[in-house]
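The other protein chains are all here in position, but one chain of the complex has been omitted.
Presenting chain A:
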Amino acid sequence: MAGNYDPSFAKEVFDNVDSGEEIKMCMQCGICAGSCPLRHEMDYPPRQIFTLIRAGRRDEVMNSKAIKLCTSCYRCKVRCPRGIPVIDVMHGLAHYGIKKGIIPRKGTAAFGGEFWKMIYNIGRIDEKTLPLKYNLLEGLVPGIKSTIEMAPMGIQMFLHHRMKLLPERKIKGIKELRKMLDKAKEMGKGGAN
């Protein structure tokens, strides 16, 4: 059966998703898709996410892997000839999904939460504790198992001075950073919950 175009989902996105309205300007050139390092993992590249929104395919978009996979590399945003903040839209869609309960707090969504919390607490990432915390979300036993699996990488990181044995300390000026993070959250950008 031929699908129908339904402008109502596009309107929902324009009104509720961070930078959602900017995707009106997308001209489907595909530069974002060509630039995204994760395009092979994504079910729909960013360009197609925007087509789907335009066509009104709410389910496909909100359940897509793509919006959860974005690693914030910024390549799309930097390259988009129409100046669309593609990454902001991708995250915006994911947040909107989480808020709406469509996207469960699992996987990248959960990782994002832990990441935010840690940044909020100490102002930086502790390469030891972040994966541990994230793994433990799966439960104690699987969590420990996953962490042990990652041990060889940890050792390599240690040998290359990419990880310290001692716990990371809070950065100077953590208070100022928290103010900024609070402001960002207020603006709807990010936030752990």
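To be clear about the criterion, a contact is a pair of C-beta atoms (placed from the backbone, for glycine too) under 8 Å apart; a residue touches a chain by one contact, two chains touch by 3 or more; residues count from 1.
Operating definition for what follows: contacts and distances are computed from a predicted model.
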item	value
"Electron transfer flavoprotein subunit beta", "4Fe-4S binding domain protein", "Putative hemin transport system permease protein HrtB" or "Exporter of polyketide antibiotics" - which is the UniProt name of the missing chain	"4Fe-4S binding domain protein"
Contact with the hidden chain (one of A:51, A:108 or A:129)	A:51
Residues belonging to chain A that touch the chain removed from view	2-5, 7, 10, 24-28, 47-48, 51-52, 54-55, 82
